[in-house]
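The full complex has more chains than appear here; those shown keep their coordinates.
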Amino acid sequence: MKKRTLYLLLLPGLLFLTIFMVVPIALTIGTTFLQEGSFTFSGYLTFFTDDYFMSILGTTLRVSLLTTITCIILGFPVAYYISKLQSRKKVILLLLTIFPLLTSPVVRSFSWMVILGKNGLLNNVLLSLGLRQEPLEILYTPTAVTIGLVHLFLPLIIVTLVGVLENIDQDLLRAAESLGASKVAVFKKVVLPLCVPGLMIGSILVFVGSFTAYTTPALLGGRQRVISTFLYQNAITLNDWYLASIIATIMIVVTFVVISLMNKAAHKLNPKG
Amino acid sequence: MALLSLQNVSVAYNKQDILQDFNLNIEKGKLISLLGPSGCGKTTTLRLIAGFLEAGAGKFLFQEKDYTKVPVNKRNFGFVFQNYALFPHLSVFDNVAFGLRLRKMSKAEIEKRVARILEIVNLVGFEKRFPQELSGGQRQRVAIARALIIEPDLLLFDEPLSNLDANLRVNMRVEIRRIQQELGITTVYVSHDQEECFSISDQVAIMNKGIIEQLDDPATIYKHPKTKFVADFIGYKNFITFDERIDHGESIQLLINNHRFAVKRYSGAGYDASLIGAIRPDHIVIKPHSEERSDENSLHGTIKVSTFLGRGYQYMVETPIGQFTVNEETEKPYSIDQDVILEFPKEKLVLVE
Amino acid sequence: MQEKNRWLALFTLLVFIFLLGPLVIISVTSFEPGNVLKFPPEGFSFKWYLNIFEVQMFLQTFKISILVSLAGNLLALVLGIPAAYALSRADFKGKNVLNAIFISPILIPGIVLGFTLLKYIIVTYQLPIYAGLFIGHTVIMLPFVIRVVSSSLSNFDFSIEEAALSLGAGRLETFFKVVLPNIKTGIIAAVLIAFLESFNNVDISVFMTGPGISTLPIQMLTYVQYYFDPTIASISVLLMILTAVLMFLIERLLGLSYFTKR
Amino acid sequence: ACGENNSETEGTETGETQSGSPTELVISTWGFAEDFFRAEVYGPFEEEHNVKIVLDTGNNAERVSRIEQGSSNVDLIYLSDYYAEQGIEAGLFETINRDNIPNLEEIYDVAKAPTGEEYGPAYTIAQFGIAYNPDQTDQEISSWADLWSEELSRNITIPGITTTSGPMFLDAASRVAGNTEFNEDEAFAKLVELNPNIVTEYGGTSEFVNMFVQGEIAAGPIMEMFFAQVQESVPGAVFVSPEEGGYAVINTINVVKGTENKELAEEFINWILSKEVQEAATVSKIDSPVNTTLELTEEEAAGLTYGADVIESLHTLDMGFVNEHNDAWIDRWNRELAQ
């Protein structure tokens, strides 16, 4: 392709993103190092030395990582099962998987309130079965947030993984079997490593999604603040844009750090991924 | 007693029979090729033996034990896939060591064995490479090494050389045969390439639509195809359907439109009533019209098409009993519409069912 | 093997109950006559469905949501398809960097993106809120378009394009007559996925509201600050029905497999 | 538009100047009872003045920030007194011309100028007290202090500090700790003691209603005007004016700086103070009235904060003081309570 054509094709999109994303983000990050016209780290110092800020960051990270791991654990077997089905059944299950994605996160959080509440569905069932004497207190805890987030993002990881699993050459599995690998060994030694690229994409989507989720923690998390509600509170309620910008920068940095750690782990599992 | 024995096996995909009442016996240490047109069921047979596929009916005996229900990973058969099926996430070393690791072998032992097998397949120094970083022939050899190292009781090859260029193919097939004989591993080999099958095998099975039409040693198949299908498949392009046949001890007289032909009786053949004669384009002798023509096994004809093939010319010759394809290595080509004499050597013309 | 599959099937069933159960519950509670979501509902009533149409803002924000998603989608396609094409067709220095930039809206936390967009586009650049909403949604849709279109282009055999050229078609003609028809599937998938992404977006939209301007999810959020009644559930049920109908139509027109390609 | 042409009232007279495209009046308000406001407040006003009312909805804080950022062109803004004060301090509002609002004469004195003479009046005053469900707890509740009872362990909710009633509850805590003057440290200490009882904070009244109805909580502080919603689902629920005194929730309306429709805006303020609107709000139990010409039966007054004596008994916070300390309180609240 000629250079000129290439530029012509890439430029509009690139300009658009540059003006409306790259520059604003760069400026946002830039302003956090400027206070009264001079360069400073003080904003970050305050943030990182403050137990309160750090506990919010910690909780958010914990919840998002837990969500990501839970999604993988729940999603992988399901994706594996779906990918082995015949095409008609496969399509139907995939549609059912995608369907929750079409429903607003607000509504999905609502239904979890109905389910997880003190007198909610879950406790009703548990109490009436005599499995518990006291109702479980899940709603308004990080657990509730995690459940809500898993519900939100599980479809994403399933759909992504089904795509990857479908592309694995079935002969590789047969080759492994003929070399003496049991079904479990085939899964551990061949399927899993080969899924790493898809797993990465899926995990990143889930992690970023839950790290930045706003609605679900706000509705299910009770008094537990997470970083996105904190950012929102600072930007909108308190109008503290300096702190909001610092939080934004930290969120970007944390996201990239986590993604690159994930990449490292993935590389260990499958150096060719 | 055969090492491996398929007895009246049937396989169907979507209710369509692929193999039906299929029988095959293989003796220990032998290499047997399956040869046949695309879609005839070669891969299906291999997959059945490997255990990737379950037979609908019939028995699969191995070392006289019923193997029908033995799971793939308990069979200890090596499978070399058409597309190699190397693990893309593992290095050459790890690919080859895969089977040994599953057998919980000590690290030192694994290293020793891998080193030895890599030497056999001539891949010393490539241990750390990944499959994507190898040429076709090298991948091929890794696949073979990976199958060999587990010291399988049976080795199954599915068109292992189909993706290689001519020179590499020849080298590799010599290599495969050498290793197979050296280690004495019973082998089933599938290929499209006839020369390959003939050159590598102890026995060749010619398959057609899910049945074996002929199973014999390569030379017998080549020289004495049993059926018209086999003959056609292995290059007998010319067929003559005779009107009459008179058996004279070692010789058989055949008649068509006043033309007389004779063939030698082949003792191994059971087709005592056949009237179809077959001959290769290479074996018909072409002579200028001016030369003398014998009464028997000879025809007048006219050149219709002439094609240069490299090692000679191919002619389409029109005769009173039909068109014949003839290959000749002569220096001076015959020209179009030239009249010629065709001779059908008695010992090259065969009768098929 | 059978045994294992049965466990897997059971596991899958449980996961689907987890995934779909809440949607069923929400659908059922939407018929609750009382003013608070309850399961099981204490009666049956369409009252909250009617309420949707009494609150003007629902209809209005629904329209805005659809409009913004569609318009943003269109712009994302216009910007994204050529970029995806260039990225998968040409090999050049800095391709990885460009790839990363085009995908980054997925990787940057949405709330941060929303915040910076508000800060610069609305406050600094002084663009109207509509523009901000539209731009923000385009930004988040762009990577989805590029990813999905790229993956269908990667399955596209470019010699087909050369065939068209050699038959006398110009570059543009070739693109529209040969490339586009063959990546149609990918584009439909991209449109769908991007649309969902945008239609349900909260992170960006939450910063982009103003007089008479808001999206449906934000309106729903605002509404639930004052009412926890089943109206929201009713809206969801209507939206689910709408998407089910849409899926049905697409399946009728194009076949189900169009959903599975991502 | 067609209805307008047919109308025989002022519409035709003012048609010369006002027909054609109507003026746009942007009103920033909460997102509740939109249907009521459309039907009873905006609708008639639009028709009478040939304006088109556009809404900007959200909670107090969001809407103030939006104006502060200059990202919206609001003409009029409904706010609670606490946020109105913030807006005033940020210089966001126009001063109003009281002459243009004759209905001011008819309202309670406290409502006339809750944030100063230059700024908008209150159009409703409600009581911030306690609601509880006697079926869910054995604890009789009659005072703020009762919320601290062990009986109510994991059974109450309190308003978040960034909500309008947050500072009121903080003040209540100070009173429960035994102060008449506000004592910040003791208030916070007292709130910490309350922690075992708190299920969660609520940000919007709907959350309160939901939790109350679902049985997540048995009691909690709430504004009286939302109590109707509670009672609808839990008929046995009780609203209490605490012994230490309830708080006046004063909702104001102000004209935003930079408006091009100042007179129209004042017209609107006058309209919502009118007996007509106030009565409609009362009947629908949307807002408690400030218009003194309104006479309500006991039944009509149920669930509303009504009567001069009631209004006068309510505590009011010094919004200047609240604003000054607000950031510090939020910070302390976050750190000391919300973890």
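In order of appearance the chains are A, B, C and D, and numbering begins at 1 in each one.
The definition used in the following text is that contacts are C-beta pairs under 8 Å (C-beta built on N, C-alpha and C of every residue); 3 or more make two chains touch, one makes a residue touch a chain.
The shown structure was predicted, so the numbers you read here are calculated from the model rather than taken from an experiment.
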Assembly formula [one copy per chain kind displayed, counts for the whole file]: A x1, B x2, C x1, D x1
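As a working rule, only the chains that are shown with their structure count from here on.
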Chain whose mean Cα position lies farthest from subunit D: B
Pair of chains with maximal C-beta contact number: A-C
Distance from the mean Cα position of subunit D to that of subunit B, given in whole angstrom: 91
Between subunit C and subunit D, centroid-to-centroid distance (C-alpha), Å: 37
Approximate Å spacing (C-alpha centroids) for the pair subunit A, subunit B: 55
Per-residue overlap in subunit B, given as positions that touch at least 2 other chains: 71
Per-residue overlap in subunit D, given as positions that touch at least 2 other chains: 62, 203, 210, 214
Pairwise chain contacts, counting only pairs that touch as defined: A-B, A-C, A-D, C-D
Residues of subunit A touching subunit C in the complex: 1, 3, 5-6, 8-10, 12-14, 16-17, 20-25, 27-28, 74-75, 77-78, 80-82, 84, 87, 90-108, 110-115, 120-121, 151, 154-155, 159-160, 162-163, 183, 204-205, 208, 211-212, 214-215, 219, 228, 231-232, 235-236, 241, 244-245, 248, 251-252, 255-256, 259
Residue ranges of subunit D in contact with subunit C within the complex: 26, 28, 30-35, 38, 54-59, 62, 66, 69-74, 203-207, 209-210, 213-214, 229, 232-233
In the complex with subunit D, residue positions of subunit A that touch it: 52, 55, 113, 117-120, 137, 139-140, 218, 222-223, 225, 233, 235-239
